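Left out: one protein chain. Kept in place: all the others.
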Amino acid sequence: MKITKQEVEHVSLLARLHLSDQDKELMTSHLDAILTYMDKLNELDTKDVEPTSHVIEVENVVREDQVRDSIPVEDALANAPDKENDFFKVPRIL
Amino acid sequence: MEFETIIGLEVHAQLKTRAKIFCTCSTEFGGSPNHHTCPVCLGMPGVLPVLNIEVVNFAIRTGLALNCKINPLSRFARKNYFYPDLPKGYQISQYELPLCEHGYLTIDANGTERRIGITRIHMEEDAGKNIHGEQGDPCSYVDLNRTGVPLMEIVSEPDIRSPEEAAAYVRKLRSILRYIDVCDGNMEEGSLRCDANISLRPAGRKAYGIRTETKNMNSFKHVQKALEYEVKRQARIIGQGGAIVQETRLWDADRGISVSMRSKEEAHDYRYFPDPDLLPLHVDRAWIEQMRSALPELPDEKMKRFMRDYDLPLYDAEVLTVSRELADYFEACNSMAHSPKTVSNWIMGELLRELKGDERGIRNCPVTPEMLAGMIRMIEEKTISGKIAKTVFEEMYRSGKPPDQIVKEKNLIQVTDEAEIIRIIDQVLAEYASQVESYRSGQEKVFGFLVGQGMKASRGKASPALVNQILKQRL
Partner (left out) sequence: MNLYELTIHEASDEMRRGRITSGDLMESLKQRISEVEERVHAYVTILDRPEETKSPSSDRQEEQGPLSGIPVAVKDNMTTRGIRTTCSSKMLSNFIPHYDATVVDRLRQNGVVILGKTNMDEFAMGSSTETSYMGATRNPWNLERIPGGSSGGSAAAVAADECIAALGSDTGGSIRQPAAHCGVVGMKPTYGRVSRYGLVAFASSLDQIGPITKDVTDCALLLNAISGHDPRDSTSVKVPAPDFTSALTGEVRGLTIGVPAEYFVEGMQPEVEDAVRTALSLLEERGAVIKEVSLPHTGYAIATYYILATAEASSNLARYDGVKYGYRTENASDLMDMYMQTRAQGFGPEVKRRIMLGTYVLSAGYYDAYYRKAQQVRTLIKNDFDQAFQTCDVLITPTSPTTAFRIGEKINDPLQMYLSDIFTISVNLAGIPGISVPCGFDNSGLPIGLQIMGRHFNEKAILRSAYAYEQQTDWHRKRPVL
């Protein structure tokens, strides 16, 4: 087994994804199959290989320190599931 | 058992840029909730960050001022965690390759200079603000105005050995950040925030003990108090044979205690990885040199120069160089008054007392260096007495009028006309005949009383030296 149900539970908490017991079983078996397949990469010796995070090398990209108008607060909040007095509203943070 | 205290500090400094780090919204403090937001800082779907170059400039300047190595290649990374004030579900920060590393600053620890190592300085974005409803309200409220305001995190080595040193470190750091004009250093408004890692170890032992982290210390005083509290708490636990639990503690300034922040949530796993939306940052030598050449004289150099060039005592030099504005004020004033110690005394005494609690600060101080220098010249030329000068100073501060105008309007010019003083003294002697009697019968301390009455009768304007001299003659 590449991944256990306990690990799946831990990861689901990190990812904030509730999984039912049935979900957990299925998720564990799917992830196990995929991770087993990924073992393939260990066939390669990459000791001296630089990792690539950007394929295209580009110069520094920056902008000047200039303020432009923010958006109207109505637009900022237009899609909010819950709001009050220009605030986003969420269940109380403990 | 003797313990050695080990402290490392993480300071978050808000940078004084006009716009946010990755979008063009204003960084202005306050403002109605969610009014300084845009799709980028709201973390709307599909939007992308673009780096504000001034943030890099400020961070390089800080790195140089703190004797750091500026990395030619640095990278932004994502720190992943969920919180309502973090709209993207990750904070853009730096992890593996921060902009600055391996620096130090020096603090004065009981008269000796101590060097505190700086591990790293990196750039990141601030989060928003969660506001909790009244008791019984099942909701919290989220304001994202502060989201994306640029921060620097300055991490020290665990080189600090006492709460006093910690406070001195923060004070010095704040002074430097303000000198190089990258952060306003306002701890109460949160533009300078400090977290501390603290552990104890038996004296002479090499290995560190288990450490705790204390957060939410929003003034120098509280940095010291909170750390003293934590040191005592740990010493007590170890003394009783207990074990320190690695945890984060929140300082409660009102109660003067810290409380554990242990939450139901699982231990953090931030899953840092390079942010694919931002390219690696290359800082070449020319950029660094350009920043270096723009650096002002820093507090330590300035302090040494003040002692050397103006012959000021260490204490004066330290106080005057705490902020660049104050030091500039001193130098501007002295360039006209040519009397460093007198200028220093007036600044450290009257001026700082008035400025305390005045929101205008030294920058908008009603008494300009010209005015103070003018007043000092009037004392030296004996136009006014030192005592009257205090009245003049107060009036300058209150009204913003120049000293000569005040002296003229209030008719405060020192009386140096001997005949006039003799007339006043004779009046006093007649009025206080019994006291004169006492003096003559040997009670010398009555002399002071008579001087006072003489000064009073002249409404403070008589030259005190002449009053003394003439009173002696007449008695």
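Note that the chains are named A and B in the order they appear, and that numbering of residues resets to 1 at the start of each chain.
Following the convention adopted for this analysis, a residue touches a chain if its C-beta (ideal position, glycine included) is under 8 Å from a C-beta of that chain, and two chains touch if they have at least 3 such contacts.
Every value quoted in this text rests on a predicted model; they were computed, and no experiment measured them.
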item: Displayed chains contacting the withheld chain; value: A, B
item: Option touching the unshown chain, where B:Cys25, B:Leu42 or B:Leu105 are the choices; value: B:Leu42
item: Touching residues (missing chain, whole complex) on chain B; value: 39, 42-51, 78, 80, 82, 84, 87-90, 140, 142, 264-265, 269, 271-273, 276-279
item: Residues belonging to chain A that touch the chain removed from view; value: 3, 7-8, 11-12, 14-19, 23, 27, 30-31, 33-35, 37-38, 40-44, 46, 49-56, 58-59, 61, 63, 71, 75, 78-82, 88, 90-94
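We take it that only the chains that are shown with their structure count from here on.
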item: Chain centre separation (chain A, chain B; CA means) in Å; value: 40
item: List of chain A residues in touch with chain B within their complex; value: 10, 13-14, 16, 53-54, 58-68, 70-71, 73, 76-77, 84-94
item: Contact footprint of chain A on chain B as seen in their complex; value: 17-19, 24-26, 32-39, 42, 50-56, 75, 82-84, 130-133, 137-144, 263-264, 266, 269, 271, 274, 276, 278-282
